[in-house]
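Note that one protein chain is taken out, while the other chains of the complex remain in position.
For chain A:
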Amino acid sequence: MKNEWVYRMSGNLRIRIVGKGLERLLNDFTRRGIYVWNVRREDESSLTCYMFLRDIRHVRAAMRKSGCKLYVLERRGVPFWLKASWKNSGIVVGLVAFMCIVFLLSNMIWRIEITGANPAVEHTVRQQLKKIGVERGALQFVIPSPETIQRTLINNMDTVTWIGVEWRGTTLYCQVVEKKQPTQTKSNTPQHLVAKKKAVITYMFVEQGQAVVEVNDHVVPGQLLVSGFIGKEGQTEIVPARGQILGETWYKSTVVVPMKTTFYMLTGKKRETHYVRFWSWKIPFFWNHKEQFSQFEKQVDERTFRFLTWTLPIRYEKVVWREKEVAVREYSYEQAKAVAKQIARDQLKRQLPADAIIQGEKVLHEARENGKVKVEMHYQVIENIATPQPIIQGD
């Protein structure tokens, strides 16, 4: 026997039948296989009952013969409900659309706040952000994570030392620490030029001032190179000495390179799992697990969703496992030496100003000890050795 639930779900009608011979009609219904329930007599010539919508054609046929009249009192069940909800669907659609819009707007960037930067730098920061798709109106789950933004910005901008990127609601805060750019102003205060390093002068170009040393002179730190006093004795003038004094300087560096190194290398294979998180439940919904890696780097990218001011307990999480493998690098003695030289050179270059030229290099000493190659290098460098020294006038 069917239960109440089935009645509810399928379309059914509450009907009133008016006429004579209602018992005969009920017998006729049962014979035709029409199922009726909750039959109640109202008075002499009418009764109410429930019937299925699907039996309506058979009921019509039975009614025609009996001469009774049928009135529908109530329509119930899913088909009628659907019909009704179709009529009211405008409201539902509107409501859903509204929620969607609020949801989308809640997850948008509305403001990018940049602090600690002057207008020019701020402008470049904004442009850089725009380049990676971060601008007003961008959806938060489409743009990269703050860490990535931060890294990209720092790498792409040479006028900043550091940028902190942080999400707070619909605002992206960028805190910029600018590089202190040396002010390239021509000083007009009286000054001498003195040597900043021990060197042998190779080239001199004096713009202003009186040179006191010559090419091939050996100078020590602090030694006067170009004097700010010009003119004959007795009638000297004080000027800001300017010029370019190149000298040969020397650097020594020692580099140790192990001949055998063990390190991890990513193989490029990865597997990903995408999770939806409800509170603390993690439900994977997409994954490509083909193989298990014995050694891997795990990377977790989590995205939250907001609705108005609330952070929804539903999160999206992407976990990437990148396979890594142990790689052993072995150098021969010659290779290790070459690498050591290269490292020493790179280190030196980093330390020197951009306009310095490495003129010559010499291996002072090379040794092989405990599986390592130790190389001591000597470099000859041509660089600007002049540094201004203000003339403080006494009396």
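We adopt the following convention: a contact is a pair of C-beta atoms (placed from the backbone, for glycine too) under 8 Å apart; a residue touches a chain by one contact, two chains touch by 3 or more; residues count from 1.
By definition in this document, contacts and distances are computed from a predicted model.
Engineer: Tell me the UniProt protein name of the chain this structure doesn't show, selecting from "Tryptophan synthase beta chain", "Sporulation protein YqfC", "Xanthine dehydrogenase subunit XdhA" or "FAD-dependent oxidoreductase".
Structural biologist: Looking only at the record, the undisplayed chain corresponds to "Sporulation protein YqfC".
Engineer: Write down which of A:40, A:131, A:218 or A:282 is the residue touching the left-out chain.
Structural biologist: Residue touching the absent chain, from the options given: A:40.
Engineer: Can you list, in ascending order, the chain A residues touching the missing chain?
Structural biologist: 1, 22-23, 26-27, 29-31, 35-41, 47, 49
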